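Removed: one protein chain of the complex. Kept in place: all other protein chains.
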């Protein structure tokens, strides 16, 4: 199993998307997040196919932290059953993956306090 | 192997992207889809590197339904060899993943007919 994931969240408002990204990074549940959109979502609702404007938030974290991150997003998200899916990251630039570890681990805060 | 996938499709027109999303959800081959873009695609054509405007469609379904979904997109898509790739979903919000099962399974229609 790879050690990093990209958690993808859909939400209907840019400001709420920004707040999800900010709060996840602020709580060290993620190293960074990007907001993509607006996007057009298509889904079934009460038997009809509907569309709506949404934004996607792409959140980078470790697999270890991802359970806590999903719980956090669930609590902060206004929908009853929001799209929150986790996609595995199998590799990439080692220095960047190491930075995800630092930003989401307990060591990061100590280092920042120190400098 | 995870049980859910995000199928990603590239197509050159927003209306065609919307129709792919609508027809996949309508046929219960997917629970939902998002259209992202316009994006700028870069590829080689007859020895030259070309660019074109396209849209990406991100389609959520079960692994079990994904084979039928890919066949459906292939038939509806105007390109000879369209980009259709399937990315594994390894987790996320359990209630959302369960909703994908419901929306793509035979039970969903029965429930909706009932209420």
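For reference, chains read A and B in written order, and residue numbers begin at 1 within each chain.
Here, a contact is a pair of C-beta atoms (placed from the backbone, for glycine too) under 8 Å apart; a residue touches a chain by one contact, two chains touch by 3 or more.
Because the structure is predicted, anything quoted here is derived from the model rather than measured.
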| item | value |
| --- | --- |
| Sites on chain B contacted by the missing partner chain, in the whole complex | 1, 5, 7-8, 10, 36-37, 39-44, 46-47, 49, 51, 54, 56, 66, 70, 73-74, 81-88 |
| Absent chain, residues of chain A that touch it | 4, 6, 18, 21-22, 25-26, 31-36, 58, 60, 87-93, 95-97, 99, 103, 112 |
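Just so we're on the same page, only the chains that are shown with their structure count from here on.
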| item | value |
| --- | --- |
| Length of the line joining the C-alpha centres of chain A and chain B, rounded to whole Å | 21 |
